[in-house]
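Here the complex is missing a single protein chain, while all its other protein chains stay put.
Note that the chains take the letters A and B in the order they are written out, and that residue 1 is the start of every chain.
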Amino acid sequence: MRRIEGEQYLLRIFVGEGDKVGFKPLYKVILDKLKEKGFAGATVLRGIAGFGPHSVYHTENILRLSRDLPIVIEVIDSKEQIESILPDLDDIIPSGLVTLEKVRVIRYTHKHEK
Amino acid sequence: MRRIEGEQYLLRIFVGEGDKVGFKPLYKVILDKLKEKGFAGATVLRGIAGFGPHSVYHTENILRLSRDLPIVIEVIDSKEQIESILPDLDDIIPSGLVTLEKVRVIRYTHKHEK
Partner (left out) sequence: MRRIEGEQYLLRIFVGEGDKVGFKPLYKVILDKLKEKGFAGATVLRGIAGFGPHSVYHTENILRLSRDLPIVIEVIDSKEQIESILPDLDDIIPSGLVTLEKVRVIRYTHKHEK
């Protein structure tokens, strides 16, 4: 096992589960773009509740909530790699929130990997 | 599409799914308060496992775990807006954890919005 440390960036993309590009969920379009651009990994989390600037959620209305739950896509990579995806996100995301944070990363890889 | 950038704060509130104010789940009380105070959005995530200072979880005991899963409420906004909600959280949260982090925000909004 190799342990590699360094300062990298955490990119978090907040969209709605119901957001689509054509018939495809927006979060899957973003995931495909991340893979295409050579990112090493990504994690997609789905919230159980939430609200956004356009959402008039009634918490009693379970159906409405369940149809557009919040999605958070998380990516950790170098500053350069993260910045390379931002123009793509500009094209893909109609409305939403993206955050950037510096994080100290410890990456474990198997011995036989470079 | 408009892209707005700036430095803002990420507020994360950790409570239990079983925490209640009267008959209402604590996380819903917090969500309502955030909407009332004019926050633009919030995301509620539910964990699949976890433990807190008062929890004596036996991982074998699935039922116990499923009855008080961890809840994380995330809010991103200006320092002033985040600080305006802290006194309310002091009143609402009996025990729990709140964290604050600076984040660089890219906010996408539709052209027709201000």
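One rule holds for everything that comes next: a residue touches a chain if its C-beta (ideal position, glycine included) is under 8 Å from a C-beta of that chain, and two chains touch if they have at least 3 such contacts.
All values derive from a computational prediction rather than experimental measurement.
Participant: Looking at B:Val29, B:Val72 or B:Val105, which makes contact with the chain not pictured?
Facilitator: B:Val72
Participant: Touching the missing chain, which residues of subunit B?
Facilitator: That gives, for subunit B, the contact residues 14, 45, 47-53, 55, 57, 59, 70, 72, 86, 89-90, 93-101.
Participant: Counting contacts across the full complex, list the positions on subunit A that touch the omitted chain.
Facilitator: Where subunit A meets the chain not shown: residues 1, 3, 8, 10, 27-28, 31-32, 34-35, 40-46, 71, 74, 76, 101-110, 113.
One rule holds in what follows: only the chains that are shown with their structure count from here on.
Participant: Using CA atom averages as chain centres, what separation in Å is found between subunit A and subunit B?
Facilitator: One centre to the other, that is 18 Å.
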